[in-house]
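Okay, so here's the structure we're looking at.
Missing here: one protein chain of the complex. Every other protein chain is in place.
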Amino acid sequence: MATAAAVNVDTERENYLNSTYGIRSWLLTTDHKRIALLYLVSITFFFFIGGFFALLIRLELLTPAGDLVLSDTYNKLFSMHGQIMVFFFLVPSIPAVLGNFLIPMMVGAKDLALPRINLISWYLYIIGGALMLHAMVLGGVDTGWTFYTPFSTSFSNTHVIEAGLAIFIAGFSSILTGLNIVVTVHRMRAPGLTWSRLPLFVWSMYATSVIMLLGTPVLAITLVLVVLERSLHLGIFDPTLGGDPLLFQHLFWFYSHPAVYIMILPSMGVVSEIIPCFSRKRAFGYSAIALSSIGIAVLGFLVWAHHMFVAGISLYSALVFSLLSYLVAVPSAIKVFNWTATMYKGSISFDTPMLYAFGFIGLFTIGGLTGLFLAALGIDVHVTDTYFVIAHFHYIMVGGAVMGYLGGMHFWWPKISGRMYPEFWGKLAALIVFIGFNLTFFPQFILGYLGMPRRYWQYPPEFQVLNVLSTAGSTILAVGYLLPMAYFLWSLRYGKVAGDNPWGAAGLEWKTSSPPPTFNFDYEPVVTWEAYNYHEIPAPEEVNA
Amino acid sequence: MAGTVDALFIFLTLLSVVMTVAIFATVLFFATKYRRRAGVEAEQIEGSTILELAWSIIPMGIFIVIFVWGAVIFFEERTPPMASTEVYVVAKQWMWKLEHAEGPREINALHVPVGRDIKLIMTSQDVIHDFFVPAFRMKQDVVPGRYTTEWFRATKTGTYHLFCAEYCGTSHSGMIGDIVVMEPAAYDAWLAGGGATGTLAQNGSALFQQLGCPTCHRADGQGRGPNLVGIFGKPVQLEDGRTVIADENYIRESILAPAAKVVSGYKPIMPVFQGLVSEEQLSTLVAYVKSLSQAPSGAAGSSLTTAASSSSAMQNP
Partner (left out) sequence: MSDTSVAVETHESEQEHLALRHHFVTVEQQRNSSHLAMWLFLATEVMFFGGMFCAYLIYRIWFYAEFAAGSRSLDITLGTINTAVLICSSLTVALGVRAAQMGKRKLLVVLLLLTLVLGLAFLGIKGVEWYAKYTEHHIPGSTFNVSDLVQDYPTLHIDPRHEQIFFSLYFAMTGMHAIHMIVGVGLFLYLTYKAWKGTYGPEYYTPIEIGGLYWHFVDIIWIYLFPLLYLIDRKPLH
């Protein structure tokens, strides 16, 4: 771990990394920063497993015939790719890594409100992850990440129960993280730090946490019912026993739609921090951005059945959910416009975090616009359950959420580790990710419109060219993701020592050393300034000049 | 309908291209024009309420337009014309079984005459499937335990892909077939060529007799069960005061679980046929009951042309 970081004299100063040594001091820590790093290692591990499955999927899809793996294996690959990426990577990624690390500092506190609950949440994540790995090793799950009944309850011959329980436990971890964040934001703010002075990242994380709190339990009970049904042969969702398969879908999507906002809101928060910093000015429309986060959280709970337009719901339900889905698109659009406007008359630099923010804006815009297609009832009938949907959500999840995550990791890496990553490699990786991503997923929009269904192990030959393009892109994307792994590790020993505030950024987290001391601040912060007070903070070049 | 769906799709694509280019260009423009230069300070701008309102209201307005446009298409997709020819579809892992009202049965293929309205009445024997024909821009989940429907009118002859579009297990991607659209003459020839096993309704009539249904469901109205002549598609008053429409799902439920919706004035004494009739047999019975409400000229609809092909889905709440 990071105990080897103390090479340079400057970082000999006591900080959260070197204050105590030994495995017990890490595994029994209640320091939010150490817990964030525990999460960082864990979710990176799962990211690579999920990514490995994705590569296998794309390799199989190079040819129309199913010739790399068996169809059952392929079905398990896409199922577990989805489950691992959603529940064990995306949902925890920013909240449990960046949120845990930064929120206490951003509000001027010594720790989150419930440090021991924080540690418990990590252990729950690990237990859930271990169960998931176990299920994988035993043979995996092939229900799709959506677990539709009656296939998952009565027909699948795979480890549905274990996977369901693993996700249940990981969900509990997620609930505790959200709980901690909400209580911290309400009760732990430093004197003078009013809500309207909070960083927009905190607003986004607050909205995310509300969704985690209210949505995840519904997934939990749904999974419990599926597990009970499967193990005890009940009939709640089984039509041959009088149950209704659509009830499952309603319950499942009631969480899983807000879940996608859990996955994107934190990244939006990251972008809201990066753009002001690298434009040297206050975010344009602070209130609009903050309130949009809350708006997305609330409206996100009202649109779940847009995943079910062709499932057998009534015409009138479909109309209502389509209209509401357009409503929820508005706050996201507001954010994109405000970020763009923030750059107006700014003083813009192109460091790696800013490149990721640009990438986010572009790719999230495309992903969001394709959401308009899907919300249109007449169009959705044609493109739902095809590669069009896959492209849409990967543009948001990967082009949006993951780029935001990487941008945030680069932005706060100096704070976390006390070291700078190598800027050239950072920019290069960002470019490779952007190119690889678009090549992987843009062809899939076309594939979807042409009619290639999703979850297909084999496909008609006319779809091959686009699939080959997509697979080629995925290999490039993989390189783009491996690079940061490598150079972040490299920087721990060889990276340039970062000062307290290498970016000249606003925010309380930058008003303490890098890496911070265990209790975050050597003084009691009192806030007397508005957020994003860039008119008072010199740009890095001026500091270094 | 492929045309109308594509029209909205093209509009949305253009809109997306315009918005994407606009955002990209603005970002690039600002990034270049306002790149960091020594001695040049950023200007702190709080925001602009006018802009916020503008870029909230205008997109919302555009979204409403898209919503209405999509809803109108959807209405049409979901409303099969009255005189559609019916085809019953039973999906199972991992194949499609289709039964024409006129009688022929097909596996993984559907022959239809060009220009005719075809309504599919579908159910699954096991898990959820989905009857997807990209060329017709139509898709509808096929759910076990109930009927779902969709309709289309093919406007060009040819052979088109049929895909299962709801993941259903091992051979989900193998559950594909062909929709063969033929000239009316060729279709009639094809129809005549297959073995004559009777129309769906005829088979249903035979089964109806065989199962003893006429004992109670007498046409003179004196039976212990309601008279079934002319009831299809009409409202039915139930014992508990509700009124339902006697559609395919109602007929099906009344056979499988008769006590669920008992007709007013009758006792709930009908035997339960759950487990005693297969999905295919159910289709024939439903077709038979329907035929009791149709004019004697038969189940086949008129072979009109005009307009684009269409697709739809109908379902209960």
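Every chain is named by a letter (A and B) in the order it is written, and numbering of its residues begins at 1.
The rule is short, and it goes like this: contacts are C-beta pairs under 8 Å (C-beta built on N, C-alpha and C of every residue); 3 or more make two chains touch, one makes a residue touch a chain.
Just so we're clear, the structure is a prediction, and the values are computed from it rather than from any experiment.
Annotation: of A:37, A:77 or A:113, A:113 touches the absent chain (contact as defined above). The chain that is not drawn here is touched, among residues A:23, A:137 or A:232, by A:232.
When the omitted chain is restored, the residue from A:27, A:41 or A:221 that touches it is A:221. Against the chain not shown here, subunit A presents residues 104, 109-115, 117, 175, 179-180, 182-183, 186-188, 213-218, 220-222, 224-225, 228-229, 232-236, 240-244, 247, 251, 254, 519, 524. Residues of subunit B that touch the chain left out of view are 257-260, 268, 272, 274.
We take it that only the chains that are shown with their structure count from here on.
Distance from the subunit A centre to the subunit B centre is 36 Å, each centre being the mean of its Cα atoms.
Interface residues of subunit A, counted against subunit B in their complex, comprise 66, 71-72, 75, 142, 144, 148, 150-151, 154-156, 239-240, 244-246, 279-282, 284-288, 310-319, 322-323, 326-327, 329-330, 333-334, 336-338, 340-341, 343-350, 358, 361-362, 365-366, 369-370, 372-373, 375-382, 384-386, 449-451, 453-460, 534-535, 539, 541. Touching subunit A in their complex are the following residues of subunit B: 4-5, 8-9, 12, 15-16, 19-20, 23-24, 26-27, 30-31, 34-38, 40-48, 51-52, 55-56, 59-60, 63-64, 66-67, 69-75, 77-78, 93, 126-128, 130, 132, 134-135, 137-141, 143-146, 148, 161, 163-174, 176, 311, 313-317.
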